[in-house]
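Omission of a single protein chain aside, the complex is shown with its protein chains in their original locations.
Then we have subunit A:
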Amino acid sequence: MCDICCDDDEGLQSFAMKCGHRYCVNCYRHYLTQKIREEGEAARIQCPAEGCSRIIDARSLDLLVTPELSGRYQELLNRTYVEDKDTLKWCPAPDCENAVECGIKKKELDKVVPTVACACGYRFCFGCILSDHQPAPCELVKRWLKKCADDSETANWISANTKECPKCNSTIEKNGGCNHMTCRKCKHEFCWMCMGLWSEHGTSWYNCNRFEEKSGTDARDAQAKSRVSLERYLHYYNRYANHEQSARLDKDMYTKTEKKMVQLQSASGMSWIEVQYLNSASQALQTCRQTLKWTYAFAFYLARNNLTEIFEDNQKDLELAVENLSEMFEKPIAELADSKLKVDIMDKTSYCNKRRLILLQDTAENLANGMSFKL
């Protein structure tokens, strides 16, 4: 008798593994279908008997289930294999089914940024699965993303809509009314426009034309100082965000490039291989912008020393090269066909790639030698 369906018909087809727990084929099939389809199990499906820890092997499974389910089983089996192995990770790109192998250890992640490239072309960090964030190490990236999620909008708003009281530094929002401000906290009276003492304003109640008075300039200097940290963050954030946006536009650019390449082939009689330089240029722009974006998060946390200057020079060189290439790249078709421009673009492309590698090599070396950050 089958202990699952309690059926004891004659000629009931049954199945058992080496453990000897025998059930009818129909029940076994139901059981396996449930485990594979509903519970997503594969490598850990046990014999249906209570307390029996025998795992269903692939050969028994193939005997019992439909080829379709058997395919799903293999898929799940591969998935657990990759998930259980530290040196393998799934490529996070949408619809990509590849796994990537990398031997990086968790404790090395503060010294190395393990970017890997999948065969599908997607580049990501093996440490944290985010898209390529060289030169910034994972921990720094995590902090930066959190800071941006928490602070960016608030900081922007504070910067745009408030000023600090020249006397006690409380942050004040002017939400209407005249320029005569009285700080709620310390009762200091000042002019919103020039930040100078209100008592010096005399009768110009609603208009301030006293921008160059001494009390005003001093107050503005003090204010500027108190804003340095906020402005510093926004400086890096805006550049980071700018490159991020450009990277997004690169996606559109890529499709445009493809169209341009086709147009160019028909307009100038160039062959497919002769227009590939546009593709290379587009790729270079994307990768370089991605790197540039993260150099700004990296720079935000970087402790200032002699190495910083070299880093900033490298960053500046790469940025300049990228913007140059970007400008050339957006020229109309007629000009793109010009052979001189083509050579220029090819030169700039390889220059950008070279600058990027120099920057990354430099930061990778410094990271490995224990670079210091202000976290």
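Basically, a residue touches a chain if its C-beta (ideal position, glycine included) is under 8 Å from a C-beta of that chain, and two chains touch if they have at least 3 such contacts; residues count from 1.
Everything that follows uses one rule, which is that contacts and distances are computed from a predicted model.
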*Looking at UniProt, which of "Exoribonuclease phosphorolytic domain-containing protein", "Ribosomal RNA-processing protein 43", "UBC-like protein" or "small monomeric GTPase" names the chain that isn't shown?*
"UBC-like protein"
*asked:* Going by the contact rule already stated, which one of A:26, A:78, A:217 or A:279 would touch the omitted chain in the full complex?
replied: A:26
*Extract the touching residues of subunit A with respect to the undisplayed chain.*
3-7, 26-27, 30-31, 34, 38-39, 48-51
